[in-house]
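Here it is: the structure, laid out below.
A protein chain is absent from this complex, but the other protein chains hold their places.
Note that the chains are named A and B in the order they appear, and that numbering of residues resets to 1 at the start of each chain.
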Amino acid sequence: MNSEGHPLLNIKNLVKDFGGLRALNNVSLSIEGGEIRGLIGPNGSGKTTMINLITGNYKIDNGAIYYSGDRIDGLQPYVIASKGIMRTFQISRVFKDMTVLENMMVPALTQDQSMVEAKALAEELLEFALLTRLKNEPAKNLSGGQNMLLQIVRGFMNKSLRLYLLDEPFAGVHQVIKGVILRTIKKMNEEKGITFIVVSHELTTIQYLCHQISVLHRGEIISQGNMEEVANDPLVIDAYLGG
Amino acid sequence: MGVLYCLMSLGVTFIYGIMKVINWAVGEFFMIGAYVQYLLIVIFLGVRYWYVGVFIVALCTFFLGAFAQKILIKPMFVGMVEEKTEYATIVTIAMAILFRNLAIFMGGPYIYTPPDYAPPTHIGPLPLSGNNFIAFVGTIAILALFFYFLKRTWIGKAFQAVSQNRAGVLTAGIDVLKFDMIAFGIGTALAGAGGALLAPVLLVYPLCGVIPTVRGFEIIVIGGLGSIPGVFAAGLSIGIAESLGAAFINPSFVDIYGFGLLMFILLIKPYGLFGKPERSV
Partner (left out) sequence: MTITFYYVVMAITWNLLGGYTGQFSLSHHTFALIGSYTSALLMIKTGIPLWLGMASSWIFNAFVSVLLGILCLRMRGIYLALTTWAFAEIVKTYIRMDFEFTGGDRGLKTALFFKTMNPLPYYYLFLVFAVLTIIVIVFIMRSRIGYYLRTIRNDEVAAQAMGVNTVRWKVFAFMVASFFASIAGTLYGHFTGLISPVTGDFYEMALIIIFVVIGGMRSQAGPVVGTLSVRFLAEVLKKWPELRMVILATAVILIMRFFNGGLMEFIRQGYQRIQKWKKGQPVSVYQKDG
């Protein structure tokens, strides 16, 4: 809860259609500040669509999205980023022709930090993420896992960051890097109170990481709770096995 | 007259549909076609067999185009190049400049006049240039051939499939890269054939490909990239716009009306009449 008593993110009756296909059907979800929320569900259930709606990459067809009490649906993605909502992509979108350090600096620069400040903060974060030796490499030379790590750490450069949406951050990532990612998420959550929504298929990792889990299936939330509750929910079992 | 430039537009649109690449050098293939046709007629065949010339020209430009594609453009798709559209644009523009200057260098900046394909005739009381007539009929014939090929033959259908879903056709066992090369060759062959057909009309000189390129692209922008029906709709619309404009506004501004239509269409439909935007997220 923030000081006004609103949840940090409040999604009400969200509907999204793609032509004849209804991707999200009356989805409601609410996330408190400081949570790490897992978002799971079979393929095609609408998880990435939901993220894209929150970040403004897609337009909603019905419903509303509230962030700290303010409506944010309909805003441009860069405005939403400046309000403190960052996201990563399933397939890492780093700036390939720019160095790791330059990649890092971008979110700080757009939030009006000076080049000097941005550089210092970037180097600090890179140190924490064990990426320092790559800092002057063009991002295109990085491995897949390193790219994902860069993507994730880059988001922390936004000084107004309060809500971070991670789309499949562990997919195809080396164990060691995965460990760094987990460590980073936990630390940012505990020390800075940053709220996370983590979309993933890796249920053990989700269980370890997340306080609460929402389950999406065919565009609807079918269950919510901690891992034990959700794992034993017959609806969820049916969704994963039945499909 | 618009019909004649349809061959150019078709060439470019077809290549784009398959490879998602614009061949800015298409006018130069037209020009090469015109030159080769001229040489064939003057040296070997004699004007009576002009249609044989056209056929040979089409073959030559086909191979030239396919070859160019193979060494220049294919690397783009084999993951060796990053910015693809930029690469293709720059390379095809460079090709255009190269061919133009090569033509001047080798043949001199002269205008060659091929002999008439057919004597001037009459339709009723109106005089008709034999060459224009032949060009018109020839274009229609080639267009008909092309459509037959596209719609009725197996290969044609394969091309349609590639233009709709590049990744998907791989699973159907189609060697996309080879098709790319053939498509490029076909596109350039269309332009070359156009050059051969129009040689007596537009005359043969190094820059003879410039105007057809402009007209051809005009048609494409209006009709929409990658859309074959668009080419016809656009060609027709330009013809109408030009006639109307010349009749009601000012006949000396003739070239502008086509462009005026183009601006209008771009404002309301930025991708052309039948064009489709590309996906992003």
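Everything below uses one rule, namely that contacts are C-beta pairs under 8 Å (C-beta built on N, C-alpha and C of every residue); 3 or more make two chains touch, one makes a residue touch a chain.
For clarity, every value in this text was computed on a predicted model and none was experimentally measured.
Summary of contacts with the chain left out: across A:Phe95, A:Phe128 or A:Tyr240, the touching residue is A:Phe95. From the options A:Val106, A:Leu130, A:Leu203 or A:Ala231, the residue with contact to the unseen chain in the full assembly is A:Val106.
Residue-wise, the contact with the chain that is not shown comes from B:Leu98, picked out of B:Leu98, B:Ile111 or B:Ala172. Touching the omitted chain from subunit B are residues 16, 20-22, 72, 75, 81-83, 85-87, 89-91, 93-98, 100-102, 104-105, 210, 214, 217-218, 220-221, 225, 252-256, 259, 262-263, 266-267, 270-271, 277-278, 280-281. In the full complex, subunit A makes contact with the omitted chain through residues 55, 57, 76-78, 81-82, 86-87, 89, 93-98, 102, 105-107, 109-111, 115, 134, 137-138, 141-143, 146, 154, 158.
We adopt the following convention: only the chains that are shown with their structure count from here on.
Subunit A and subunit B, compared by their mean Cα positions, are separated by 48 Å.
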